[in-house]
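Every protein chain but one is kept in place in this view of the complex.
Per-chain numbering from 1; labels A and B assigned in written order.
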Amino acid sequence: MVLTVRDMAVTRGGLAILEGVSFDLAAGEALVLRGPNGIGKTTLLRSVAGLQPPERGTVSGAEDQIAHAGHSDGLKAMLSVTENLRFWASVFGVTEIEPALMSFALTELRHRMAGTLSAGQKRRLGLARLMVTGRPIWVLDEPTVSLDTASVALFAEAVRRHLRNGGSALMATHIDLGLAEARVLDLTPFKAAPRARQMDEAFL
Amino acid sequence: MRALLLRDLMLSIRAGGGFGLGLAFFLIVTVLVPFGVGPQTELLSRIAPGILWIGALLACLLSLDRILALDWEDGSLDLLATAPLPMEGIVTVKAFAHWITTGLPLVLAAPVLGVLLNLPGDAYLWVVVSLAVGTPALSVIGTFGAALTVGLKRGGLLMSLLVLPLYVPTLIFGAEVARRGGEGLTVQAPLLLLAGISFGAIALLPFASAAVLRINLR
Partner (left out) sequence: MSLWEYANPVKFIRTTDKVLPWVWTLAFLCLVTGLTWGFFFTPDDFRMGSTVKIIYIHVPSALMAINAWLMMLVASLIWIVRRHHVSALAARAAAPVGAVMTVIALVTGAFWGQPMWGTWWEWDPRLTSFLILFLFYLGYIALWEAIENDDTAADLTSILCLVGSVFAILSRYAVNFWNQGLHQGATFSMDREENISDVFWYPAVISMVGFALLFVALVFLRTQTEIRARRTRALLAREGQA
């Protein structure tokens, strides 16, 4: 297993939202999280990525292995497409950015300022960033937002290639990417019983 | 680390407002003071070191919210937090980039503006030296303030309220070096204290800034 999540509970705005979430992710495997809005997909993914501490539970195998893509792409409007990518590549110690540009059909846009891209193009650039991190576990939060059908196909192909190369992906999405090998985890059964966070319970 | 520094520098050149805005603000403050206190050259030359220090400090303050707020808004800060860079390194690099884009130009511009205020001849050297030694502390302390208020709407005003009291010792020793230098007195004691504050702040505050930033990101 490259990633093991055990008995995780997360809170948002002082309320418990998910509890008892456990799953494993093996190399070459994709896991899709499903569930209605507000169930806590984003919070769970952020906790897995180590951006916020979970209220309870453990994540193992995540240390320095995860590339996280959240709702915002972290692009700089005043830098060109290649400059944006090259920056993240050098932060992660990767030198090659061409494959990332190719995979997301950004080669033609390479000298455009990121600020002049359309929403879908920005998203593609944001996703291309995953490829220059060199990290095996992709944690993706609604990666297909503002992508058209062709771009979704590009993205699915990039994920598939990543899996074939021994990477793995954990994503929250409700679009069917056509990834036959992806497992689906419905989060609805893990919805937390109404209670305040543990920390607040001392006050009750 | 170096990539982050280069990116921040490039952004501040391209987006404007990095080098230019702080300097322009410094100029305006310096020009406004004579309007406020009257045109007596004698008085101006006496208060010139202090004015230059206050002006530099305010110009520095003005640009603090750019250190982290922009990266916060577009999500880069989240991505940096999961990158293989220690948070302490990130805040140090950010403070350093702020110093290069704001502090250093202020140091270089101070003697030019000193002419406007009829700065005494002996003081030029010491104004530059004190600013060169003191402005790094302003950037590092400011980064701490920026990290404290990064997630807040209308954080700018609050940040000023938090940062300005922290600037007091730096300002006192810095202005003291410039004033004593201008009067031909020995500057050793305040200069050493100023350097002590700068080095202390550079060595220790990034840990506090990083801790604060981690708390704000979660």
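The criterion applied here is as follows: a residue touches a chain if its C-beta (ideal position, glycine included) is under 8 Å from a C-beta of that chain, and two chains touch if they have at least 3 such contacts.
None of the values given here were measured: they were computed from a predicted structure.
Chemist: Just name the one of B:161, B:185 or B:203 that touches the chain not displayed here.
Modeler: Of the listed residues, the one touching the omitted chain is B:161.
Chemist: With the missing chain put back, one of B:22, B:103, B:136 or B:190 would touch it. Which one?
Modeler: B:190
Chemist: Return the single residue from B:72, B:124 or B:144 that touches the missing chain.
Modeler: B:144
Chemist: Determine and list the subunit B residues touching the chain excluded from the picture.
Modeler: 144, 148-149, 152, 155, 158, 161-162, 164-166, 168-169, 172-173, 176, 189-190, 193, 197, 205, 208, 211-212, 215-216, 218
Chemist: Give me the subunit A residues in contact with the hidden chain, please.
Modeler: Residues 13-15, 194-196, 199-204 of subunit A touch the chain absent from view.
In this text, only the chains that are shown with their structure count from here on.
Chemist: For subunit A and subunit B, what's the span in angstrom between their mean Cα positions?
Modeler: 37
Chemist: Would you pull the subunit A residues touching subunit B in the complex into a rising list?
Modeler: That would be residues 49-53, 64, 66-68, 70-76, 78-79, 83, 87-88, 90-93, 129, 133 of subunit A.
Chemist: Note which residues of subunit B are touching subunit A in the complex, please.
Modeler: 2-4, 7, 10-11, 14-15, 71, 73-85, 217-218
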